[in-house]
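Beneath this line is the structure, given in structure tokens, with notes to follow.
FYI, not all chains are in this one, though none of them got moved.
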Amino acid sequence: MRVGLLTGGGDVPGLNAVIRAVVKRGEGEHGHSIVGFRHGWRGLADGDVMPLTRSHIRNVLPTGGTLLGTARYHPHADDGGLDAVRATLEEERIEALICIGGDGTLHAASKVAESGVKIVAVPKTIDNDVWGTDRSIGFDTAVSIATEAVDRIHTTAESHNRVMIVEVMGRHAGWIAATAGIAGGAELVLAPEEPFDIDRVVRFLQHRHRAHASFSIIVVAEGAVPMEGSSMTYETRLGPFGEIVAGAISERLGAEIAARTGFDTRVTILGHVQRGGTPTPADRILGSRMGVAAIDAVSAGESGVMTALRGDDVVLVPLSEIAGKVKQVPAEMLEVARALA
Amino acid sequence: MRVGLLTGGGDVPGLNAVIRAVVKRGEGEHGHSIVGFRHGWRGLADGDVMPLTRSHIRNVLPTGGTLLGTARYHPHADDGGLDAVRATLEEERIEALICIGGDGTLHAASKVAESGVKIVAVPKTIDNDVWGTDRSIGFDTAVSIATEAVDRIHTTAESHNRVMIVEVMGRHAGWIAATAGIAGGAELVLAPEEPFDIDRVVRFLQHRHRAHASFSIIVVAEGAVPMEGSSMTYETRLGPFGEIVAGAISERLGAEIAARTGFDTRVTILGHVQRGGTPTPADRILGSRMGVAAIDAVSAGESGVMTALRGDDVVLVPLSEIAGKVKQVPAEMLEVARALA
Amino acid sequence: MRVGLLTGGGDVPGLNAVIRAVVKRGEGEHGHSIVGFRHGWRGLADGDVMPLTRSHIRNVLPTGGTLLGTARYHPHADDGGLDAVRATLEEERIEALICIGGDGTLHAASKVAESGVKIVAVPKTIDNDVWGTDRSIGFDTAVSIATEAVDRIHTTAESHNRVMIVEVMGRHAGWIAATAGIAGGAELVLAPEEPFDIDRVVRFLQHRHRAHASFSIIVVAEGAVPMEGSSMTYETRLGPFGEIVAGAISERLGAEIAARTGFDTRVTILGHVQRGGTPTPADRILGSRMGVAAIDAVSAGESGVMTALRGDDVVLVPLSEIAGKVKQVPAEMLEVARALA
């Protein structure tokens, strides 16, 4: 059986663990040939292929990025894109496709699946907002990087009198903000799930600094927004790929707090650092398990499904159940962040 | 309300996150007084108390160990132990007790609960073998330490021709062995769940080294044992607290492999290093969430329950459901370890 | 003997190692009383003291920040500042003063020493630009943080086609930029030592991307500047304490490169993250050795000197030899950065 493999969307640590698992299990157990497409869906549309054998995956387990490359291209959003994809799949005699990606890739996967191609998806996004799975690949590493930054700022903050704002990723959900906020002991977590009231934020800081504190750390997700009708105006700025511009909310928030409190307010924007480097063991394990589950699913004739972590188990869920949903941070976790401030 | 708090058994990273959460949430939200008992159940039997307020928990979130101390003492295994515990609880007017621990502590907790004391337990063990919860506190950090060791040995192993054996913790279940084996890309994982056949191990190594490899890494759980009736004899050696003696299985296994293959075979025993140091973000978050859940449960009048992670949620499970059960590594995960060798 | 101790300027990892060493050695070997001044020279002027005994320094070795606090205040730059300092020293019967700090503190130290007070200085600055010592405390940790960031960006950069600019600290010297650039394998290092020619930078990038590369990483020190008379205008922006505003050069440079090449250019500003967190072993060792050397020097009647690392040895150098000098990166090291691009 010839199985295609691609990684779509922004890259995250743990992708190479999936690729390695698909190749090792696919070759070793099932005797499949694995064909990689370079630069995500773009390579599938353009016919940019590379064979994937054991020699390609030596030593990749602890590495970040993706050996296949990736691109922010979606065939269903491009005129003739789906036709080009089908043509490549036919030409390369691909019987099934495993695609690793986030929102956009999962959406593309269901579109392509509708046209009869066998597809199994593997969820990755440092935002962790894919519905139907406890964890997406890349999230654990991003939390670890963001927490380390909060830890570091914590020690410098203690020596001064200031407000430190740390902006982390999370457009539709505040998973990194909430977890790094809890793990790093931040005073305030601002997440897209709960638009914030700038007046309450300012009162909280003033009260806290009057009472005893000489510093406060605020972790804010890039997708956080002020409450409607509140006294802070803000409009989300989007970049060329529809992504939120790094620093937009945190710099606006910093200016607002500085103006209203007079506190020395500093902003740190983690940005791309969150996407890179050696994956944590948890991301390598999740990637390995999902890679094996994906090729096993393909071999069992499954299609239109996504691998998912549920508790201790890796299971398959229909792509149709996931479409259009965003997994937000549970209220309990946001409450923990608040309780431990 | 006066709430008692203790940490029992061996210490693990993440305990201070629980203590901090219980104190912050207990004082802040519920207005409770938190009373700590030093050195686990021993302090509860002896009346060795310390008040726990916000000033005691400053900066403890990223620290390992337990600020309360711990000890390997179980009141139900000691003559008059349960009476002493009840006496202290009465004298200190403790209305409910939160105890953080593993197997032994959970067992002690159900015994004490039977005598009418309100008890909520929080599971911690780097072995991750507590039934009823996806994760126990300390496991994620231990996996991260063990994986780092396997990563390091991987690079030295590549330059030589040898067999490297890494022994990790895990008496009744091979969670650390399986996960660090997968994450570190080990060639073989030996876990208590599946007694190993030394003849197959030797054949595997010989075949592998004949074919192409110049090294092999074996991750073995301290509780791994050879199959009954196999050609390797081995008797588990126990220490003063009934714990498995570090190095027993790995040194025996190393000698056996060296004798049968003639390969240069080296043993690394991680030991106590796995129990220490800064907790990973995942362990700090789990500890924080479980600490909040425990004090909330106590405040709601719950008793005889344990906090548990189930998927994305923290829930309560009856202690009676857990008793006597060991959560073993799922067969799927052991299969992944095998598939990716 | 009563010995005063303060930490001046911005905080860096490793300060607590010095404090611990001064206290342990001072009490244990010499029988001195150590008196800490809070918030640097400000506390010395204001008489804000705290006794420092063994109980204050428990567990501080691996912690960042400074348990004494710090402030950006210099007595010689403040009307009546030196008088206030002398008054406090007299009132507290301080016979000698150990001050840990960078440029500003070393300058203040020589001013105070001139007025007859016995002073021994210990150099700290993540910029590593103190003359007379191979290393200043905090530098090694900052390099390790900056390198980790370059490593992470390296893996994300590889999957895309872009120019990544990483701004690190270094106002008068590019020590962090050069070392993190070499250690992280950056394509270009821009340091204050050698004003850059934007035309050459652009040509280099264009040539490189035309030839083969899909990404380039530039590490730029905050104090880097374009060559005079070059085609890029830039004026250093200063903050309230005379410090360079974070992001000023890198954002300007990024805009320039994007405009001239059309490449997708992203900027990461490490900022305060470089100043915080657990000190590396090298910084703990340097701090410990210099702390012991400082209190031994004080006990031997030395004054007007600074502890310094020279090769394998810790020695004393006269403050007068250091004044007004900046230790820049050796040309050989900048050449290595260039050669390995």
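For clarity, chains are labelled A, B and C in written order, and residue numbers in each chain start from 1.
Keep in mind that, in the parts below, a residue touches a chain if its C-beta (ideal position, glycine included) is under 8 Å from a C-beta of that chain, and two chains touch if they have at least 3 such contacts.
Everything quoted here is computed from the prediction, not taken from an experiment.
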| item | value |
| --- | --- |
| Copy number across the full structure, from 3 displayed chains | 4 |
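Operating definition for what follows: only the chains that are shown with their structure count from here on.
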| item | value |
| --- | --- |
| Homomeric contact subunit A-subunit C: same or different residue positions, threshold half | same |
| Centre distance in Å when subunit A and subunit B are each reduced to the mean of their C-alpha atoms | 29 |
| Intercentroid distance (Cα basis), subunit C paired with subunit B, Å | 41 |
| Rounded Å distance, subunit A centre to subunit C centre (Cα mean) | 35 |
| For subunit B, residues contacting two or more additional chains | none |
| Subunit A contact footprint on subunit B (complex, rising order) | 20-21, 24-25, 28-29, 61-62, 134, 140, 143-144, 147, 151, 179-180, 182-185, 280-282, 284-285, 288-289, 292, 310-314, 327, 330, 332-333, 335-336, 339-340 |
| In the complex with subunit C, residue positions of subunit A that touch it | 11, 13, 63-66, 69-70, 145, 148-149, 151-160, 164, 266, 268-269, 271-273, 275-277 |
